[in-house]
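Only a single protein chain was left out; the remaining protein chains are all shown in position.
Right after this comes chain A.
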């Protein structure tokens, strides 16, 4: 089942899978159930993700497997896997630093530009195109980029 879920992309950041994003919290054996967790309370992709997981499970012959949403403990960016972080970077999104959830929500440390690697960057907007991202800009290559908010 995990293999099936590893092929389900996040609908808003299709470069990584729902497993790499850390929103597949667990797979229970009896009764067989996939536990999902939302990134943000209002994330509009939550329902789409559930449908995509349902579709993938049905397609792979796991039609009897249930899906349940769990809130506690709340999702944190620390649950994004190392492979997921690399894929985010390759996709042009600066991944959140490890342990970010333990510190402030603000991204006080400058993010490395995912295009040229420069550390000379600044925050343009605290919020970006989805609830989980902020908008940053590189001062060397001048490209704007998304940064995963520490959460």
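Here is the rule we go by: contacts are C-beta pairs under 8 Å (C-beta built on N, C-alpha and C of every residue); 3 or more make two chains touch, one makes a residue touch a chain; residues count from 1.
Assume contacts and distances are computed from a predicted model.
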Listed names "Sarcosine oxidase subunit alpha", "Energy-coupling factor transporter ATPase", "ATP-binding cassette domain-containing protein" or "1,2-phenylacetyl-CoA epoxidase, subunit C", matching UniProt entry of the absent chain: "1,2-phenylacetyl-CoA epoxidase, subunit C"
Contacts of chain A with the absent chain, listed as residue ranges: 38, 40-44, 70-75, 105-106, 124-129, 131, 135, 149, 151
